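Pasting a structure below so you can have a look.
Only one protein chain is missing from this complex, and each of the others stays in its spot.
Entry: subunit A
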């Protein structure tokens, strides 16, 4: 087959050697009119839906603008300014704004919260922006330095440990001896289990031991006196509590969830059984029950005189709860990876953890980014439930401000809820957009 090009001279007179110029497209298919024809009025049902949409926007938007801007009260010192208002009471928000952020965290110590937020932001940005260097350093900072710094900054550090169960005088010594005993027992138990199952017992035991080492270092650093005033967690509140719970839950649920998902697909029956029981237990109970159990029931089971911080209990409850959901999301991703990928990796001689971390998980997690972020967003909003155990998160603190007679006015609660909705929406929407961005970025075009 030979191609005849226009510029090649051909002897055949019937072969056209000059093409007709492209004509401009009709005005109905380009520009604003074209776009509207294609997207809004392409068929009768679409036209009806478009008109309906316009009507709904008309119903919602003007009153909202009227409430927040036109009829809103902008200036004032107390409730008298808003007493007759038909719109939002902004002076109330202004007066309470910092309470919404910090709760009852003492004024002179609020710089510690700000510093924590700042440390978090400078750690997070390099991790989120793919073009930034120092990814590894950023990760170490976020996983090792930041949690310790945040713990000490927010609580004040200088923890004292009394110990739990040994029959000896309370004090640091008892605590550390108990710590060593627990570490030895857990490591030994897991060593024996993995050896029975034919796994790499020595390596597993060593990594468990390393984990206890990190924990010991954490306990030790937290017991150092940095000269900070202690701020007890009942004083924490507002966005601070929301972020503490959400960030801890998010940071803990992803690794625990991945471990559980791998465990549920493991060939080792014990590991699989433990994972299944864990996941099904936590998914089977409502989060409210978990929180109630942690705050009301758990103290009943603990020995006399031992109390765990209420916030810490909520944190653990939320983290484990979210982990179970995360595990199932990740398992969905793992199931989407074909057998060929495992075989390709195995045939090259990769070991289990190499195969999982280099080949399977990167693909599986990319596939389930929407599901992962979905769980994150759900978790972020579920933090509002801690109100029922007496912790004042953002929504809780806004609601509690309604009891202030200084600002009681007809539109106070509307305004407060509007602010709560807006702040939650900003956080959740950012997560959602970031996940879409990451999805696009990690898409290498074609599957398999």
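Definition applied: a residue touches a chain if its C-beta (ideal position, glycine included) is under 8 Å from a C-beta of that chain, and two chains touch if they have at least 3 such contacts; residues count from 1.
As a convention for this text, contacts and distances are computed from a predicted model.
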item: Name per UniProt, for the chain absent here [options: "Fe-S cluster assembly protein SufB", "Septum site-determining protein MinD", "ABC transporter ATP-binding protein" or "Imidazole glycerol phosphate synthase subunit HisF"]; value: "ABC transporter ATP-binding protein"
item: Contact with the hidden chain (one of A:40, A:251, A:293 or A:350); value: A:350
item: From A:171, A:362 or A:378, residue that would touch the chain that is not displayed; value: A:362
item: Sole residue of A:27, A:131, A:160 or A:444 that reaches the chain not shown, by the stated touch rule; value: A:444
item: Contact set of subunit A toward the excluded chain (per top definition); value: 198, 340-341, 343-351, 354, 358-359, 362-363, 366, 442, 444-448
